[in-house]
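I have a structure I would like to understand better, so I am pasting it below and will then ask my questions one at a time.
Just one protein chain is left out here, and the rest sit where they should.
Per-chain residue numbering starts at 1, and chain names A, B and C are given in the order in which the chains are listed.
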Amino acid sequence: MTMDSKTYKHLLRKLQIELVKYQKHLIKHGNKILILFEGRDSSGKDGTIKRITAHLSPRETRVVALGVPSDREKSEWYFQRYVSHLPAAGESVLFNRSWYNRAGVEIVMGFCTQDEYEEFFLEVNEFESMLSRSGVQVITIYLDISQDEQTKRMEARKTDPLKQWKVSPVDKLAIQHWEDYSRARNIMFERSHTEFAPWYVVHSNDKKTARLNVIRGILSHLSYAHKDADLVAPDPKVFFSYDPSYLKNGMLAP
Amino acid sequence: MTMDSKTYKHLLRKLQIELVKYQKHLIKHGNKILILFEGRDSSGKDGTIKRITAHLSPRETRVVALGVPSDREKSEWYFQRYVSHLPAAGESVLFNRSWYNRAGVEIVMGFCTQDEYEEFFLEVNEFESMLSRSGVQVITIYLDISQDEQTKRMEARKTDPLKQWKVSPVDKLAIQHWEDYSRARNIMFERSHTEFAPWYVVHSNDKKTARLNVIRGILSHLSYAHKDADLVAPDPKVFFSYDPSYLKNGMLAP
Amino acid sequence: MTMDSKTYKHLLRKLQIELVKYQKHLIKHGNKILILFEGRDSSGKDGTIKRITAHLSPRETRVVALGVPSDREKSEWYFQRYVSHLPAAGESVLFNRSWYNRAGVEIVMGFCTQDEYEEFFLEVNEFESMLSRSGVQVITIYLDISQDEQTKRMEARKTDPLKQWKVSPVDKLAIQHWEDYSRARNIMFERSHTEFAPWYVVHSNDKKTARLNVIRGILSHLSYAHKDADLVAPDPKVFFSYDPSYLKNGMLAP
Partner (left out) sequence: MTMDSKTYKHLLRKLQIELVKYQKHLIKHGNKILILFEGRDSSGKDGTIKRITAHLSPRETRVVALGVPSDREKSEWYFQRYVSHLPAAGESVLFNRSWYNRAGVEIVMGFCTQDEYEEFFLEVNEFESMLSRSGVQVITIYLDISQDEQTKRMEARKTDPLKQWKVSPVDKLAIQHWEDYSRARNIMFERSHTEFAPWYVVHSNDKKTARLNVIRGILSHLSYAHKDADLVAPDPKVFFSYDPSYLKNGMLAP
């Protein structure tokens, strides 16, 4: 049973106020935060990011959604094109898809070689650990939806005039490769879940509770003045840190 | 009398659908659009931009809100730091404040010399004309509010927990320099209103009608497939192209 | 009759000392200089630039030799990819080929449309005038060689193991299109020779006198402390400002 719209808006507003408090603290102290959003096509990344940034200062907040790499970029060090978007002091940067493309769409669709895939896992943890030690707080979030929900959303897109740009021939491939994406997701969790950049999973079949709990989850891991600790405690059945046991017990979409 | 919330949302949605149609057309044809938003502090730039971009494709849309220039940037050609953010094929770029800073806050607050100010006006029209001829559709929009409305909004900010980051010591200066800003605005219109990048003024005391009419005004100047021409016709009392007679007849905030 | 090697080295050294004096002055005063080198393939651009920069401070000197534009760059404003390399305060920037590519190789080889070519000439003078007024001293230099000399150099390349990388299938085209390049050069001079960015032509069949006179020509147009005015006076038969009469009187390679 889904949350009524009024309650949702009320809670969202209260959480956005917390985000504003957090950003004020971040700017004052010259901190840096980087939030990575991953998840299958239609899992709700765009909408979630919009709710987070809705009331943040545009001059200190950047949303980065990189397109397909150019030929030159393809020949560079894999992380290079992402590095130029990392946060400086006082900045909040949100990546709508990230370097984890390699561990998802690229390996599933054959856009990278098996060697590049292996190399990615050799690098990613150390790379994130460097960022972390250099003072960037890295938060990696995976929006998890069920196969039914994805199919439903992709159907709905076709007739939603606001989502026409999301409809693409790739949609069908996302559905066809459902199991490949599940497998890739599990391997990604197993190989890149670390202490300094743990994976947080969000049950995202219900958009409202997903969005509220993503904000809660983020805020619960940050420290800032005048934090409303009760408000920002996420529902552990919706937002939770990855654990290997979840690969077996139904906590993740099969 | 302000528009009721339900009507507003209904119209906003319909206009956002038009924006989606437009972007689809833009991407398909590899066109480029650049929309510049100017206006006093609290005139509604952030909120307007958010409504425009709410349902656009994040990978082809960029909102650019540059901070204070670094020392190096200050020594460069004035337009240089903006040039790197200009749109490539298929891209929609929105500037939240722009090179017109020089003709507004910089000259009013003494951040540039009189010579730099004069030089700006020698360059800006030719610069925009180059962009225009190179295929960038440039739309420059000025959100105009009354002195009362600005005072009210700045007061409201102080107690709105979502707008804490907007409150700054500069607010008071914006109010104190009201007339200087009016004068600077008028000079800016007189000297940079051109055929290829005309100034559009929006009466913005009422946020809802302002936002709806900005979207209408933008769309009415664009061509795209399946355009709903009636829907996108702006109210000429709210959104209108600058005309010298307006400096005298009360169409602009005094 | 060519200059003997000892005299050349002696003079080159004295002129390089003047360049060092000039750069010191430039850095001290936060000035900016941009020198554009154009000329047919094998006209001596690389070698000339190397002699100029040989003893300058590497941290304040940049040589820019852009490659073929990417697809994204091709869709941008033509000058955009050059703008990010313009000098900041204290910097000397040398372009090995420049935006004048459009008026040379691009139009001759059909890499741009006639419309783009015309648009280039509509923009280039105003663009350079902006740079000039913003404090960038722009010096545009054309190294002119005869057809015989080009043929000789291209032959020599083939067997010179140090120039293997210069040998390319395009060489033959440069020779075949000799007259087209002459015509394009003349049009470029006619349409982009201006007071603030005049074209300087250098007779470059003799490398030594060409290099010495390019340095003299540059320095003679700059002001700096302790300038040795006699030393830096170029030979007006080797380095001279373009004049329309030269299109007819044999001052330029036919």
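Of note:
We adopt the following convention: a residue touches a chain if its C-beta (ideal position, glycine included) is under 8 Å from a C-beta of that chain, and two chains touch if they have at least 3 such contacts.
Worth saying up front: this structure is predicted, and the values here are computed from it rather than measured.
Contact with the undisplayed chain is limited, among C:Pro58, C:Pro169 or C:Pro254, to C:Pro58.
Taking the complete complex into account, residues 13, 16-17, 20-21, 23-24, 27, 46, 49-50, 54-60, 63, 65-67, 96, 161-166 of chain C touch the chain not shown.
Counting the whole complex, the residues of chain A in touch with the unshown chain are 30, 32, 72-73, 75-80, 83-84, 86-90, 119, 122-123, 126-127, 130-131, 133-134, 136. Seen across the whole complex, the unshown chain contacts chain B at 70-72.
As a convention for this text, only the chains that are shown with their structure count from here on.
The angle needed to superpose chain A on chain B by their Cα atoms is 180 degrees, rounded to the nearest 5. Centroid distances from chain B, each centroid being the mean of CA atoms, peak for C.
With centres taken as mean Cα positions, chain C sits 41 Å from chain B. Centre-to-centre spacing of chain A and chain B amounts to 31 Å, using the average Cα coordinate of each chain.
Centroids built from CA atoms put chain C at 50 Å from chain A.
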